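Only one protein chain is missing from this complex, and each of the others stays in its spot.
Let's turn to chain A:
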Amino acid sequence: MKGWVNVTAVEASTTGIRSIEAEAVPTRFARGWHCLGLSGQFKDGRPHTVNAFGQKLVVFQSGDGGLNVLDAYCRHMGADLSKGTIKGDELACPFHDWRWGGDGRCKKIPYARRVPLRARTAAWITMEQDGLLFVWNDPEGNPPPPEVAIPRIEGATRDDWTDWVWQEIVVETNCREVMDNVVDMAHFFYVHYSFPTYFKNIFEGHVATQIMNGLSRPDARPPGKGPRMLGNSSVASYHGPSFMIDDLTYHYDDMDLKSVLINAHYPIDGNSFMLHSGIIVQHSDKLPREGAEAMAQKLGDFILKGFDQDVQIWKHKTRIDNPLLCEEDGPVYQLRRWYEQFYVDVADVRPEMVERFEFELDTTRPVEAWKQEVEANLARRAAAGRQA
């Protein structure tokens, strides 16, 4: 321990029992771009209800083709605009037919000579890219700075990639839980039955990255008749507080399968969020169009299963601000320090929240332990098979 400074942990109490600490969930919602899902679903000529950021929003396509997001409650008598109808460039309220533009202004009241003063509701800045609709949330009301733009996903618009296979589920907990997955290597083995062998995190600016390589688990998914999956390599980055792009390659004995996985969410309120996954797969000689599409579906189902595995943990766990980490855990505290930048005013973003931090995990001991566990599982299964 030479050269180390020992500081007594704050929570050391007379009993020696570690207490779990948790502040209330934040009362504001993260500043940043949030994906509302496939943009096509909002283009059916009808307004759509979206519960997000503790509010009810309405998404509608105006005559010019653009997608608009407004506060759903009409400033006249409080009716729900998402139950209204689209009339040309405007959204008509179902209660008294007041016409609202995508800019949040009331354009016309058919039965009135003029629109009253202050007939303006909250409008969100939207962005459509790669088949997805994004909305900019900023409690301070500033426009999105260009440097936090969501990067383009090349495969999303290319002919040699599949279309999006998209899934959405409501999760009844605060969205910090899903962010923690960025750094939580060990849960990938215990909860998702994968086998990480390399794990590194990089946080810088508004981007948080996870680099992970892994092996397949013969004890979790017995090898079938088709090509044998050996493992995967993944580079996954959150661009802001809610939108993760994962360049994910599956390695088979006879080919590599390239895919892009999206893991995104938007908060419904402080205690629930909408979790999205999207996947596209690149066609190849071994996996032409139809095979790739079937594979994307299969992977989509697999990811949904993965979400459910997380949900089973989140449903029953408690919020914890002081996780007790061992050296083989990832940088949970530094991830949360990074995440905090989205919950404070821009003027209050401190250097430590955005300065580059790298953490390379030592997987020696985990890999040893997990190899033994996989072998034990296989041996147990073989023994049970012989008995049957």
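Note that a residue touches a chain if its C-beta (ideal position, glycine included) is under 8 Å from a C-beta of that chain, and two chains touch if they have at least 3 such contacts; residues count from 1.
Rule of thumb we're sticking to: contacts and distances are computed from a predicted model.
Only one chain is not pictured, and the protein name UniProt records for it, out of "Ferredoxin", "Electron transfer flavoprotein subunit beta", "ATP-binding cassette domain-containing protein" or "Sarcosine oxidase subunit gamma family protein", is "Ferredoxin". Interface note: of A:61, A:263 or A:363, the residue touching the hidden chain in the full complex is A:363.
From the options A:23, A:254 or A:285, the residue with contact to the chain not on display is A:23. Within the entire complex, the positions of chain A that touch the omitted partner chain are 1-10, 23, 26, 151-152, 154, 202, 204, 207, 209, 211, 235, 237, 239, 245, 247, 321-327, 331-334, 336-337, 340, 343, 351-353, 355-364.
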